[in-house]
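With one protein chain held back, the other chains of the complex are shown just where they sit.
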Amino acid sequence: MENIQALMQGFELALSMHNILYMILGVLLGIVVGVLPGLGGPNGVAILLPLTFGMDPTSAIILLSSIYWGALFGGAITSILFNIPGEAWSVATTFDGYPMAQQGRAGEALTAAFTASFIGAICGVLLITLVAPLVASFALRFGPAEFFAVYLLTFCSFIGMGRENRGKIGISLCIGFLLAAVGMDSISGDMRMTWGSGELMRGFDFLVVVIGLFGVSEILMTVEEGLEFKGKNARIQMTVVLKTWAQMPRHFVTLVRSCAVGMWMGVTPGGAIAASFMGYGLARRFSRNGPNFGKGEIEGVLAPETAAHAAGTSALLPMLSLGIPGSATAAVLLGGLMIWGLQPGPLLFVEQKDFVWGLIASMYLGNLAGLIIVLLTVPLFAAIMRVPFGMVAPLILMVCAIGAYTIANSIFDIWLMLGFGIVGYVFKKLDYPLAPMVLALVLGDRAEEAFRMAMLGSGGDVGVFAANGLVSTLIVFALTLLLWGPISDLMARLRGKVATE
Amino acid sequence: MFRPAIALVALASGIGPAMAWEPTRPIEIVVPFSPGGASDQMARTIQGIIQKNGFTKAPIVVVNKPAAAGAEAMMEIKGAEGDPQKLLTTSTGVFLTPMTTKLDLAWTDYTPVAMLAEDAFALWVNAGAPYQSAQDFVEAAKASGAPLKVGGTGSKREDQLIALGVNKAAGINTIYIPHTGGGQASTQLAGQHLDATTNNPAEEVANWRGGATRPLCVFSAEALPYTEKVTEDESWHDIPTCASQGLDVQYQMLRGIFLPGGVTSEQQAYYVDLFTKVSETDEWKEYLERSALLPEFRSGEDFVTYLQGEEEKHRAMLSDAGFLVQ
Partner (left out) sequence: MTAMDSNEDFDEAVVRPAELDPEADVPGISRRTMEICISGLLVLLGALVLVDSYGIGAGWSEGLGPESGYFPSRVGWIFLALSVLVLVQAVRRPSDEVFVTVPQLLQVVRVLVPLAVYVALIAPLGIYVASALFIAGFMLIVGGSRWFTIAATATLLPLLAFWVFELQFQVPLPKGPLEMALGY
C-alpha cells in the first residue's frame, strides 16, 4: 500500500502543467521518430538528451520517456501503411497490418495497433507498480544458458507452422542466421564472411535489410500491377475507432497472452523484438483464426503490438532497479540518469522516491496521452493512402534511403537496401517466406553468442542447458512448441481414425 | 605525474596566441560505441558542457558508430582526412584495434588533440563470495576444479588483457568470458553466473552500491583519489591496489579525443583550447568523480609521448597473449 501512496504523489508531480506539456511534446516527437525508419527510439532519446541537462530530472525523464512511448506507437504506422517497419519490434505488425491496409482497412489496423500498444504498456506499468523489487531479482537468474533457452523458445514459437515449402522456410531461416553472422564476431573478434570488405565488417543491420526486404520490395510488387496503391479507397471516419474497439473483447485471450509474453520478455531482458515475434507466433498457433494469419487478421496486429509494448515498458523495470537496460532506448535513458546525477540500481527506489514514482506515474499518463494523440491522427495517416502513387512512392523511397543511411551513416547501406529490395521481390514471387529470415537475422547472433558463452563457461559440457529448473523448463517448453505441429497433426489423425472406424 | 596546469602554461606560451581558425559547420563527435555506454556518456557530457557554456558557435552532434568493436568509427575518421569538423572519442582501442585486426589502421593516422582522463579497472566479485582479498581469489582459483569464470567487455581488448595478466602474475588459470558491455558483465556477476569481472568503476558502481557486488582491488599504481563515500562505509579511495595485495597487475585506459589526419596546426590548437576549457568546468569535474575517472589531462607533445609509450606497452602485452596480428 505504501507503493500506491507513493504513486499518488507521483501523479501529483507528473500532473503539473509543465510536465504535461513535456509529455505531449515528447509523445509528438516520439511519433515522428518512430515513423521515420532509422531515426528510431534510441536515437531520438539520445539526440534530445543533452537538451535536458538543464532541466530537473523528473521533467527530463518525463520528456524522454514520452519520446519512448511515442516511438513505440509511431513504429506501427509505417508498418501498416507501407509495410516498412519504423522499428524492429514492429516487423511482426506488418504481417497482418499491411494486408489489412491493402484491403482498405488501414483505419481499423491502426486503431487496433494503437489500442493494443496501450493495453500492453499499461500491463507493463502495472507490473512495475505492483511487484517491482520482486520481479527485478528474477532477471538476475538469467545467465547465458537461460538466454539461449529464451531465444530458442522464440524461434520455436514462431517457425514450423508456415504453409510454404518446408525447404524454403529452412533456407530463409538459414539465410537469416548467416546474415546475422557477417561482420566482427563479438566473442573472438574475428571477421566473418567479410571477404576483406570494410563495409561488410559492420555486418548487416537488421533495419537496412528489413527496409529493403519489406518496404522497397513492396513498392516493386505494387508497380508490377500498375502504378497505384491498393486499398486507397479506405473509408476514413472517426467511428472506425469505436467499431474496432467493439471487436476487442472477442480477442481477450490473445491480448492477455501477449501481455504475459511481453511482460516476461521485458523483465528477462529478452526484449521487445523477441516479444513481438513470440506474441505473434503463439497467437497464430493457438487462435481459432490461426489459418487466416498473414492475410489481414486483426488478431495478427493485436498480438505483436501488445507484446512489444508490454515488453518495452517492462524493460524499464530492470533498468530502474538493477541498472541493466532492457532495450537500446533504455540504455540511453540509463546514460541520462547518470548524467543527471541519479544512480540507477537497487538503491534508486529508496534514495530517489520522488523521481521513480514521478516516472512511473508519467508512464500511465504518457501512454494515455499517447493513445489519444495517435488515435486522433488515424484519419490523417490513413489519408496518406489517397495521395497519388507518383508522389508518395518517391517519398517513401526517399525516407527508406534516409533511414538506411542514418543507421550507420553509410551510403553502402542504401545500396544494400536496394539489393535486399530486389531479393525480397524475387523471394516473395517464388514463395520463399521472409519472416523466418528476419527473425533469424535479429536474434540469430544473440542466440549464437549466448550459446557460445554458455559452452565456454561450462567447458564444452552441453549439460549446462539442463543445469537448473529454469533453463530446462524453457528448453522443454521450446521443444514442445517446435513439435506442436506434428504432434497435433498426429493426434488429429489418430482421432480421425478412431472416428471413422 | 602530470598536472593540467603545465598543459595550460605550455598552451599559453606556445600555440595559444596563433589561434585563428574556427569551425563554421556542425562539429561531429564520432563515438565508436553504442548509445548509453561509457564513451557515449563522455561524448554527450562534453556536448552538454560545450553547448551550455557556449564555448563554440557551431552546433555539436554526437554520432555513434559501434560496429566491429570501434573499427568502423576508426575507418570513418581515417577516411575523413583533413576534415576539421570531425572528432573521434577514443580509448585504448586506438592501439588495440589496429594491432589485433588485419585492418589498415594506425593511431598515427589521426591527429591527437587531448587526453581527457584515465579509466581505472578493478577486480570485482559477487558480494556473497567468500573472498576478502585478491589473495583469497587467487587461492580459490588454484583450489577450484573447474576454472573460475572472469567476465569483461569485448574480445582481445583491455579487460581480457587484464584477465590474462592476472592469470600470468598469479599462476592461475581462469576463463575469460567476453560480454558486449560492462553493464552486462556486472549483471551476470550479480547473478553469480561469473566468479569475477574486470570492470571499470563506472560499470560496476550501481551493483556495488546496491550490495550485489564488491571490489577486491584496483589495477592501478595508487588508490583512486575520490574519498567521498560511495557505499555506506567505503569510498573509491578505500579500495586497495592489487599490487599491495600481492597481485602485481597494473593497467589504466586512456580516454581522449582525436581529429582526422591532415588538419592544420591552427585547427588542432582550436580544439586543444576547447577541451582545455571543458576540462576546467565544474560539470566536467563532477562527471569525472561520478564515473571515478582519473583527471589526467594531456595535450600536444606530452600526449604524443604518452601515446608512444602506451603503444609499446600494448604491443608487448598483445604479443605475450598471442593476439598480435600486425
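Note that the chains take the letters A and B in the order they are written out, and that residue 1 is the start of every chain.
One rule holds in what follows: a contact is a pair of C-beta atoms (placed from the backbone, for glycine too) under 8 Å apart; a residue touches a chain by one contact, two chains touch by 3 or more.
Please read these numbers as outputs of a predicted model, since none were measured by experiment.
Shown as candidates are A:414, A:435 or A:478; the residue that touches the absent chain is A:414.
Of the listed residues A:259, A:401, A:438 or A:474, the one in contact with the hidden chain in the full complex is A:401.
Across B:176, B:219, B:271 or B:284, the single residue that touches the chain missing here is B:176. Interface with the hidden chain, as seen from chain A, comprises residues 32-33, 36, 39, 43-44, 47, 165, 167-168, 170-171, 174-175, 177-178, 181, 185, 187-188, 190-193, 195, 216, 219-220, 223-227, 388-391, 393-395, 397-398, 401-402, 405-406, 409, 411, 414-415, 418, 421-422, 425-427, 429-430, 448, 451-453, 455-456, 460. In the full complex, chain B makes contact with the omitted chain through residues 24-26, 28, 59, 61, 63, 155, 175-176.
The rule we apply is simple: only the chains that are shown with their structure count from here on.
Averaging Cα coordinates per chain places chain A and chain B 33 Å apart.
Across the complex, chain B meets chain A through its residues 34-37, 40-41, 44-45, 47-48, 51-52, 62-65, 67-69, 71-72, 75-76, 100-103, 146-147, 149, 154-157, 175, 177-180, 183-184, 186-188, 190-191, 193, 202, 205-207, 209-212, 286-287, 290-291.
Those residues of chain A lying in contact with chain B across their complex are 42-43, 45-46, 49-50, 53-54, 139-144, 183-189, 191, 198, 201-203, 322-325, 328, 331-332, 334-335, 338-339, 341, 343-347, 408-409, 449, 453, 456-457, 459.
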